Every structure is written in structure tokens, then in C-alpha cells.
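Of the protein chains in this complex, all but one are displayed in their positions.
Read from first to last, the chains carry the letters A, B and C; within each, the first residue is number 1.
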Amino acid sequence: MLYKTISKANFKVFINEVIAGNVTIAPKMTDKDSEGNPVYQFQQVYAFDEIALNYTKTYSSLKNFFLPFKESLSTFQFDKNEWKQKIEYSIHPRVIVGVRACDINGLLKLDNVLMKGKYPSPYYVARRTNTFLIGLDHEPMADCFCQSLNSDEALHGFDLFLTDIGDKYFMQINSSKAFNLFKNVQINDIETEDEEKYIAEKKRIASLFKTRVAITGLSNLMDIEFESDVWKKWGDKCLSCGTCAMVCPTCYCFTVTESIDVSLKFALKEKVLYSCNLVDFAEVAGGHNFRPEPATRLKYRFYHQHRGFVESYDEPKCVGCNRCGIACPAGINPIDVIHDLRMEDVK
Amino acid sequence: MKVDMNIDVHHLTRVEGHGNIHINVKKGKLVDARWAVVETPRFFEAMLRGMSCEMAPILTARICGICSIGHALASLRAIENALGIDIPVIAKKIRLLAKHGETLQSHFLHLFFLAAPDYLNVGSVIPLVQSNRAVVEIALRLKRLANDMCDILAGRTTHPVSLCVGGVSRPPNKEDLHKLREQISERIPDAERTVELFKTIQVPDFIRETEYVSLKGEENYPWIGGKLVSTDGVLKNENDYLAMTNEYKEDFSTSKFTRLSRKSVAVGALARLNNNYNFLKAKDIAEEFGIKPLNHNPFMNNIAQLVECVHVMIESLELLDELLDEPMDEISSEYDIKEGEGVGAVEVPRGILYHHYLINKKGLVEKANCIIPTTQNNANIHYDLAELVEQAVNNGKQDTEVKKLCEMLVRAYDPCISCSVH
Amino acid sequence: MEYLGIELKKPKVSFFDFTCCEGCQLQIANKEDTLVDFLSLVEVVNFREISSEKKDHYEIAFIEGAISRQDEIERLEKIRKQAKLVVALGTCACYGGVNSLKKRFSVEDVVNEVYGHNPVETLPVKSVKEVVAVDFEIPGCPISKAEFESIILHLVLGTEFRFKKYPVCVECKQNLNHCLLDEGKICLGPITRAGCNAVCINGKLPCYGCRGPAEENNWPSLKQILTEKGFSPEQIDEKTSFFNSLTEVTKNES
Partner (left out) sequence: MSYEIPRENIAAEPFMAGPPDFNRKSRLMQTDKVYECMITNIVELTDMEKLFHLKIMDPGESRLFTFRPGQFLMLELPGFGEIPISISGSSAIRERIGLCIRKAGKVTNMLHKARIGTKVGVRGPFGTHFPLERMVGHNILLIAGGLGLAPLRAPIYWVNEHRSEYADVAIMYGTKRPKDILFDYQFDMWGKIYNYDIHLIVEEPDENWKGRVGLITELFNEVDIDPHRTYAIVCGPPVMFKFVCNHLNQVGIPMDRMFVTLERRMHCGMGKCCRCMVGSTFTCVDGPVMDYWTVMNLKEAI
């Protein structure tokens, strides 16, 4: 890691030049909620000024740039009874600007499964290695609990990471690709004053977290409270709509569908992101469903977040962004559910 | 030789909806010539009662699968007039472009799928896939463009989703608009080839003078709102549409009839062209076909549609250029629910369409009236048929020929029957 | 025709329309990209909207529209006798669709409202399955072109087509939309069967359930959510009854 600073003016010049050369994705305001608060999403941008750098958090996560909601796994070309399979991994390089630490941590968790797992996914690897990530620190929102999950700071998994220290950014350079980009833009060495400001800013951000979720023992609690009424309570509200998994930065489960073109000359095998809350997630041929009730499915999502994933990778899958809680139409959020689970005698 | 003729076309094909033609000629004399709409009525005006006005455009779009965008726009205009809402300029342009997409979709569908088979002597477009592949491909490309245009601007071709009270609910994305612009330019040669194709067909020679009603253009060829005009010199405000339509009911038809200065009126592409020829951006094409106002050959409505297609393509390119130059942040206006009454007149593919609502202070529709172009054309079709049969019989034409002419005549109006018994 | 060495059939199909806007048939005529291939998969014997050919021999009858007059009932019964497979096409055919809004008033009232002193014949609206046995239903107002195509392919290939079991919200979120419930609107996406690619919500029009209920549809919970957001029963009812497609799940609660 290399530590430098860059003036805000130079940063703008730099980003505009990045935009000129690459597909660039950044937070933008796209909607307003019923109270008039802005809603942000990651979208392609065409100029620095379009970027909402001081955004709070995006409604959907960054995940879909690495795990598209729909992705072609392969195609089959037919010629009489013969067929050939075709697979493509080619990804055009792109840059994502303004990524929060928790989202980078979300990607690191996906890396565990999809880059380092038993069978690394070439589709994911192609997207991940061709994405240039520029991180940016921010003040937590009232409902952010990433600090509880150790996700409020990203140590790797990005190319550049910036922290606002007044009229310049404190910058961590974490890849040779990133270093190469600065050959023509002026960046400065760290001075003592920068360092102090950086530490102060970090402390300030850390002190702003309002929401805490106690994680200690949660993995075992998932097992012990497997039959708890808490699941029924929240399960009754759950609409089995999958919204939570769609917006979550780390939910990665999927379904595979195949479709034949009307010409009968071509078939597509597609991966579609799924959610364990959906009714047929665990349904098998003949109609047997291993998790028929909403409550068992809702429980399973939490179980995977806080126990299943921990067993495999020694850390929870959740990064504490509370996107699922914000997006859930039924108002089910992890803060309340975990809180409920930890209490004794919950009705 | 005095002929007897009994022509009964039960459920005319290649039109939208169910209508019948009855012709009875005894000893060379016309006894009866009837255009009867037998479509089952749907009672939209009754259903609208008690519904929140915001739902009205969503419901009334379902009056017609082909011109759902037109219905939504007329409905929105009526509501916006009733509530005194002024919609942003950008929204107006987006709406007009969406409407242009619909006009292209409807006109090309009619020209290629419904009318052309008559001129090429086949039952439908399906055999043309084998025999006239090139024509079918042009047709499909042009329709595809129209479809894409509606999808990009209104969210969907049939039953639009992003047109809402106050403006539009979601702006089209500029990338799509760029692509659309390119696509339209690429399709202009296809439109030109279509013009060449239609120049080779023989349009039946038939004239029956009638009164043509449409919106009156002020600076442009008119599409959404404005004054109402007729070729017999009647000029009215949008709100006085009832004076333009004078609906009445005939027993043999479930769709109503209308009249103005004479026993019938005609609306549609030919009516628009007759009233607004000077604003046409494809005048050269009109001249190539020799249409000039006033043209009284109903079969020329097909040609007028083709001319309008070219006009619309040109105008769409201009509109797209304007949209691409502007930021799209202001796409809808805020409004308050209040009591009111409003009329919306919109030129849909088949002619002028009126929606009229009375809205109560809760924002619910109290009373609604919709008058559809085909309704306005029914009487004209009916009287044209009689005249056409008489002329044909006098010229010694036989049953099959007369029958085909009658069918072609009705199709030339591109009637939208289910629409007319909304 | 063969696919992977497996024999395929080329069914004779017919399209018939009843009380409706014919928008569903139009979706089929509007499949420009694939229309030519589609026409080689099936033999279209009746398609009045675009073709003058009329024949009485067909295996599959697609019925568009709701049923609202005696002559329609008779026509439909005749079709049922002829066809091996009757497919209801679109929300009107499957559930009655928007035509069912007529049910809020008496027949005399609606006739009088529209036709005054020249009454016409009409019946309370029925879906196709309320009149004859239906083998398969393709909901949607209008139907989704892509889904229709896939269903036809399944028919030709002789395999069962399965609708998505989950609700519209999945597709809504996959299109990166912001939830309309959160924008203060009534959206029925959470209880409506997916498969439309959330086309309405993509344009910010809430979902009113034209595709019928999803397999898991927690209406009591959604109703409570809407009520807590301050919507009145009338406001909620206006949306849930719009297409008459959700009555099955909403009727027992009041």
C-alpha cells in the first residue's frame, strides 16, 4: 500500500479523464422516497459532476456489477442433432467510483466464495479483475451497523481508497494499475498534518455509529434458537418477495434457466440471482418442498448469514449495511430480528 | 342484365374487432347496404364512475390494444384540463414522441398486415413470408422501430406505463434516445421503399363527398389538443366537442354513429391531411401520390397514412434532437386534487378521439364520456358502402368483386371496432 | 421438425377474441424479431385480426377476452368442442380483467349510462373458465411477448411450461427500481406472479396484479402494511379489484 494525498481539484480532473477512457460507474440520485429523501443507485456516469459523491448509501448494492442479476453461462448452437456449447468470459474493463468500505467488504466476502472457493467462478473472476475500484469513506447513517460486523473499514479489495481531509483526499493506492494512472496527475506525499487529519477523521467516523448489533455468540444462537417463535413472528410478516436478497451486497444464491430460441437453432443457459425467501427455493421435482413456510425460509437466510457462512469462512456473511432492512416492504430488518432473537421470552 | 346480390360478410377479417357487412341488391337496385358493428360493448364510461382520476388513463388505455397510448393521452389531457394542470415542456415532447411511435405502429400494421394483402391478392401477411419476403422484412423492421419507440418513451407499446397525470413518471434514458435517433434515420430508406411499393398499387377510383373533421393545426400538424375544424367550415373549441360529434344510435349496430353538417363525417389520416396539408413535413410524398386537399376518395386514407408515417418520422427526429439537448429533470408537475371538468382531444391513428370527465372534489370520476374515431366514421362507412355498391353494380361488377371492394373500403378506414364499443 | 433427435409436432392453432381490446393478439403480431420463426413452428389457421383464412380444424384455441353476451357463450362452447386444448389468453380471458369493474354496478345501470334509451344486450362479465373448461391460462394485461413465445415453444417441444412462482418484487429489484411502496403508492407486486419483468414498475406505474397471484401471497401482511401506511380500504380495494385477478386471495379479508 502506498499513501498519498490528492487535491480535490486534481481528483476531479483525474476522474474526468478516467471517465473519458472507461466505462465509469458511480452513485447517482435516481428517485425520492415518500418523505422526499433522495434515493441513490450505482449507474454509469458521463461526467464528474453527475456523481453524488456525498451520497448516503445506494438502495441496491454494487453486487450486480459482479454478479449480474441475469448472466449467460453458456449458449448452445444447434445444427440438426449436433450442438456446440459456447462460453464467453470477456468483460470490458470498468471503473467504479465512490465505493463505501462496507461494500468493499461485501465484495471480499463474495471473493471468498467465488474466487477462492472450491471451484472459482471464471465469470466472477473476469468481472472482478476487470473492475477498478475507488473507495471513499463516509459518515455512517443512523441505521448502519457495519461497525458491529467489522466491516466499517476495508483493508484491501480496492485499487484506491480516499478519505476526505478537508481540501484534499488522503489516498491509499493499492494496485499497480492505480499507481500507473497517476503518472500524469499530481499527487503529494503525506505530511504530518495530513496524517493527523486522517486519524482524526477516522476517529470521528468511528464515533458516529449509532446502531450496534451484538454478534458475540450469534452463530450458536442460530442453532440454539432454531425452533424459536421469533421466526414465526417475523415469518408471518414476510412477503417471500426476495427484495432483501436482491439488494443485499452478499447474497449470491441463484437459479439456472435454459431457454430455446424460437428458431430452434440456439439455446441460452442463464444464471438468475435468486433468494432463499422465495417459495420454491428448496422445492424439488414432484413438488416436495424442504422449506414450505415463509418462516423457515426467512430463518434460513439469517442462518446462512450468521452461521452457515461463519462455518465456512470464519466470519458472518452480513456486512451490516441494512439495505435489506430499508428495502423490505414488510419492515423486517436484521437489527430487530437479531435483537429479538437475543432476548429471552420473546412473544 | 339486372343482377341480384346478397353479400354477407360475417366478422370482417383483418380489422380490429367484430363488424359485419350486409349488401342486398335486387334487380340491379340497391335495397340495403349496412355496416353493422356487432362487437360486445364493454361500458368503460360506466365503469369509470367512482374511480380515482389517476386510474382513468390506466383503465381507458384498455379500451383499445392498438391505440392505448392515444387513449391514455386523451384521458390525461381531460384530467389535466379538469384539474388545471400545466405539464412541463419536456413531458409534452416525450408524450408526443410516444404518440408518434403509436401512429407508426398502427399505420404500418394497417398498411402492411391489414390492407396490403388485398392489393397483393392474398389472405394475410403469412403467405407473403414465402412469396414477398423482402416486403415482409421491411414491414417488420418498420414495425419494430415503432415498437421500440413506444417502449422507450412510454415503457410499453400496448397499455403504456410511464404516462401519468402531471407529465411522465420516468424519463427515457438518453442512451436509448440516441439509439432511437439512429434507428429512425436507418429506417428512412425502408419508408421510401414502402412509398415506392404503394405507388405500384391500384387504389380504387371512388368518390363520395363528405365532411372531414380533425384538430386544427396552429403552427404544426396537430396531434394533441387544440381547436376542432371541419372541411365544411365548422370551427369549435376542444370543450365543445359534442357539437362536433352529435352521437346517435342505430339498431343494427352496437357502436354509435355521428354527424355534423351532412349525414355523416369522416375522421382519420385523410381528414387530418385535408385540414392541415400546409403543415405536412412530407408534402413531397403526398404530391407524388397526387393527394391534395380536398381529397374525397376514402381509399386514399391508406395513402394518407403512409404520408403521415413519413411526416412522423421526420418530426420525431426533430423532437429527439430537442430532447437530447435538454436536461430531463423536470418531467412532471405537482397538482392538487379538486373538482373540475375537462375534455381532451387527441388525434389517434384513426382520427380524433375525445375523453371528457367530470371529477368530484375527492378526485373521483363522476361522469365520463369517450368518443372514438371509429364511431365518428361508422356513418360515413355505412353511406360509402351504399354509394360504392351502386356505382359498382352500374359498372357491371360481379358479386365477388363487389364483396372485395366493400371489404377493402371498410378496411381503408382502418376501423378499430372494439374501441368503438368501449 | 426435430430437436436434439426428439420429434416435434407442429400444432394447428387458432386465435379468437371476445370482450376485450385485442391487445394480447397484437402482442403476437408485434413480435417482429421472431414472427417469421414463430410462424414456422405452428400452423396458424384462424387469426381474424391479421388474416382472412378461416378453417375449422385446429388443435389449440387461444381465447382472448372475457365473456359478456349470450352469443359469446355459444361461440365459446363451439370452440371448446373443436379444440383439443383451450388456452385463455390474457387477463380478460383468465380473470375477466378490467371488464369486471362493470360488476360494481347493475347491468341496467351500465346499459342506461352508456346507451340511454337504446339498450343493448349484455351479461355480467365472466372469465373463460367460468364458461368452459380451460386447459391453460396465460395471464397478463397485455400478455408478455417473451412468455407467450416460451409457452408456445414448450407446447411444440411437448414439455410442461411452468410460471414463475415468486412475486414481481424480484424482477422489480433486479431492474434496480426503488420500491413504490416506499414512494407512497399502493403496489401489489408482492402478491403478484412475476414474469412480466416488472414492466409497470420500471415505468413507475405500480403493479395492480394483472398476472394473478404469486404462489406464496401473503395478503394479510401486505394489507396490514398498506393500512399502516394510511391507505383507506376503498383505496386499497380500487387497486386489488382493478383486474379482478386477485380476488381469490383478497376476497376473504375485509
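Some notes on this structure:
Here, a residue touches a chain if its C-beta (ideal position, glycine included) is under 8 Å from a C-beta of that chain, and two chains touch if they have at least 3 such contacts.
Quantities reported herein were computed from a predicted structural model and do not represent experimental measurements.
Here the chain not displayed is in touch, across the complete complex, with A, C. Touching the missing chain, out of A:K12, A:K32, A:K232 or A:K269, is residue A:K269.
Within the complete assembly, A:W83 is the residue of A:F65, A:W83 or A:F179 that touches the hidden chain. Contact with the omitted chain, checked across A:L53, A:I190, A:L208 or A:A282, is made by A:A282. Seen from subunit A, the chain kept out of the figure touches residues 17-18, 20-22, 73-74, 76, 78, 81-83, 85, 87, 89-95, 113-114, 116-123, 125-126, 129-130, 132, 177, 181, 184, 223, 226, 252-260, 267, 269, 274, 276, 281-286, 290-291, 296, 300, 303-304, 307-312. The omitted chain makes contact with subunit C at the following residues, 3-7, 157-160, 162.
FYI, only the chains that are shown with their structure count from here on.
Chain contact topology: the protein chains form an open path, each linked only to its neighbours in the line.
No other two chains have as many C-beta pairs in contact as B-C. A simple rule picks the central chain: find each chain's mean C-alpha point, then take the one closest to the mean of all protein C-alpha atoms, which gives C. Centre-to-centre, using mean CA coordinates, subunit B is 25 Å away from subunit C. Each chain gets one centre point, the mean of its Cα atoms, and the points for subunit A and subunit C are 37 Å apart. Between subunit A and subunit B the centroid-to-centroid distance comes to 49 Å (mean Cα coordinates, whole Å).
Counting partners per residue, subunit C has no residue that reaches two or more other chains.
Those residues of subunit C lying in contact with subunit A across their complex are 1-5, 34, 37-38, 41, 149-150, 152-153, 157, 165-167, 169-170, 172-174, 176, 178-179, 181-184, 189-191, 214-216, 218, 221-222, 224-225. On subunit A, the positions that touch subunit C within their shared complex are 30-34, 39, 41, 59-60, 64, 69-70, 78, 80-81, 83, 236-243, 246-247, 259-264, 272-273, 275, 278-280, 294, 327, 329-331. For subunit B in complex with subunit C, the residues that touch the partner chain are 11, 13-18, 40-43, 45-47, 49-52, 55, 58-59, 62-66, 68, 105, 109, 113-114, 117, 123-126, 129, 136, 140-141, 143-144, 147, 154-162, 164, 169-170, 249, 251, 254, 418-419.
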